[in-house]
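Certain chains of the assembly are absent from this excerpt, and the rest are unmoved.
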């Protein structure tokens, strides 16, 4: 059961409905077609979009493209160093779960028919983790995807206009009974409810994942959390659009 | 974008808000402390709860217990046989994702402090898959958990009353623009939106996972889906309670 | 060296040459072409036969088909829960050994030339283990194979008559100096000698595997064990044939 | 069904009941406590016995020792080079199956109580394969085991007299209807029936594994094969004893 709401003071002084400072740096690296460093406060994720000719077997001869995504944390990204998954020989369930989420979210931002039989590989590598890494990853990956598709169109590889309007993500949670937006690690680890919301520019949901980690939540609380998320996502989408509007030449 | 709602006829003749026939068979096997066969229509999952002394390292000396869960499909459960994960040497991301969901859902049904330093291992093995395997798994696993905890209390192993009120799960989705309850595979594969809802007897949410696989969804559609899920879950919880009320001696 | 024979009382009251109750349930699940639940007392194994077009590389362009088999135990099948092989990332030697035995045994029941270039995949998943799981698996898999081949013939996929006469298996062992038939786990773990015999309806051996786990055995003891096995196998083959004679429509 | 017996001429000119030349070289290498090169014709296996203090968990505090065995083929041992199992990341089922057989066979040659809480690790690495590698491995490993136990006793590590009388192994098979002893690869690949027999000096069986690879076998054929094996094994045990009688100082 949720605790009673209490007057909330956030460690970083933010209001309950306030985002952390968000920065999006395009062309962070130069080898992939799209490469973005996205920062939500201290959370920093390198998001790239690479293009591979052809499609996986289940899409072959469909005339459509595909998009895959892999999310991972560098071993030194967290406060305590984590063993490297390649050396353990096993990928953790959490990593798989987030990779799949990122893939579903980004496929909502691309018209696979317009892509032709090409595959976009999204990589989201967390350089520094402070909560909300999966939502930062989705947010940054959209910008990397946009840059990559623009390169493809310039090269004449892509038949149509595959890029769809922005998709962004944010986390919300219930902390000491109060709904809050964009939780850093310190809040996330204490939150009773944890929710990630992926939304399009049109205000439609791509994905909602809410978990009562330490307490369940009512329909009213769900609504309060979604209101908070929608407000944050509108701001984040503006930041994505501003980043894409910059002229990098 | 969602298609326009159309008069819906479900292949199995059900109403949009109607569950498939649900059966819960306790003591399906006899080695684990709790063993249940749960059926949602043609979906059949064997759910067991085994007890292991001690707890994982991160819970050691906490005085609390722990609950883990593993979900898997038999290779012959699906229409086309799937390669066995043990032979591939890799567990699929989907399997990890569902195992983690089942674990979170069931931990909402047990008071870890009352459990003492014991671990409950939930296994959900799908014998036959026809959509909704993860929600059937959670629903059945609660009953297996209840039986296992009852065995533990009879043996005097568990200090307190660890079992919490029922937790159940159901799937909802949007099909041709119409929200429907408890989708079999044939509907699930065509649905625009797919949502799994885990709820307690008190009507509080443990987990909500909604995905716009083929189209995003609006706040109104979300609300319609949650209404449908809540209605179904109240019936499912009654079935769980009826199963547990049977005297098996 | 073997102990002196003593008047034997079996825990379940059976005579030394008496089988446990054997039940064969066809169409246990509906997705695979053949699906059987086989029970030898408390041992319960789900045996399925799935059909895949084409053959492995070493059989390509041979005009012949192939049959593979995989045996596995559900983690909750045994008295103490066993770690899941897919999660360990390694398949145990015992599992490999039994899968290979099942494959060899069942290949003696199918004329690969008459099968055409199709592959039969046998899966034997132990739901509950109480000794003799591999012999139950072989016995049940023959019935699943028969059903699958019958489906293939109805579909016109298979050129000839690939099904050969029944193949069945049973375990025998030496317990306190006395040869006994069809050992449950409690006897199996104490037996000095453990033998598995696979035989055709014509009384010819497909496979004999005898191991002196705790004591070696003489030629005379071997003969006594084989006599016992032959008697049991004739009964088991009758049960297989009765199961296949049932009209399921 | 077996072919009719025909006058048999073996490619290497041997009589049906004649062994290939067998050579046992002790102290083949010097690091392990026991190291033997065993040759059955062109089949050459390096068998070593290493001693490790302590026992696996399931034997801890039992006062008894343990013996494990691993069998493997060098990639260049066969006519066509085989991929190296360590590089494939998977051990083949055949390798597991033979390792387990060698372990069971050699445990019949050691009194684990007299060994104290020590573990013997047997390694059988096939340098050149020409049929009968598993039976050569068991035969050579007994000699390596004897040497290792003798070292242990000299060092005063082992409390008792753990070595039991010789255990040896040989293959027999049915070729064109005729039972033959000790099959090289060329015969083995054509044989209708293939059997491996492990026997003690007292003439008692440790293990019998007979497989009707291409045809089943009758009780009479089984008896003929066992007669042939027993004759060969008596000669092999003499060779083991002669090798151990040599004074290597």
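Letters A, B, C and D mark the chains in the order given here, with residues in each chain numbered from 1 onward.
Here is the rule we use: a residue touches a chain if its C-beta (ideal position, glycine included) is under 8 Å from a C-beta of that chain, and two chains touch if they have at least 3 such contacts.
Since we're looking at a predicted model, the values are computed, not measured.
Visitor: Of the full homomeric complex, 4 copies appear; what's the total?
Guide: Whole-complex copy count for this file comes out at 6.
Heads up, the rule we're going with is that only the chains that are shown with their structure count from here on.
Visitor: With one step meaning two chains touch, work out the least steps from subunit A to subunit D.
Guide: The fewest steps needed to get from subunit A to subunit D is 3.
Visitor: How many degrees of rotation map subunit B onto its copy subunit D on CA atoms, rounded to the nearest 5?
Guide: Rotating subunit B by 120 degrees superposes it on subunit D.
Visitor: So which chain is the furthest away from subunit A, centre to centre on CA atoms?
Guide: Relative to subunit A, the chain with the farthest C-alpha centre is D.
Visitor: Centroid of subunit A to centroid of subunit B, CA atoms only: how many Å?
Guide: Using C-alpha averages as centres, the distance is 27 Å.
Visitor: CA centre of subunit B versus CA centre of subunit C: separation in Å?
Guide: 33
Visitor: Could you list the positions in subunit A whose residues touch two or more of the other chains?
Guide: There are none in subunit A.
Visitor: Which word fits how the chains touch one another: line, ring, star, complete or other?
Guide: Its topology is that of a line.
Visitor: Can you give me every chain pair that touches, using the contact definition above?
Guide: Applying the touch criterion to every chain pair yields A-B, B-C, C-D.
Visitor: Where on subunit B does subunit C make contact in their complex?
Guide: By the definition above, subunit B touches subunit C via 29-32, 35, 42, 44, 46, 48, 50, 52, 70, 72, 74-79, 81, 84-87, 89-91, 95, 121, 123, 125, 127-129.
Visitor: Considering the complex alone, what residue numbers of subunit C touch subunit D?
Guide: 1, 92-94, 96-97, 99-100, 104, 108, 200, 202-213, 216-219, 222, 226
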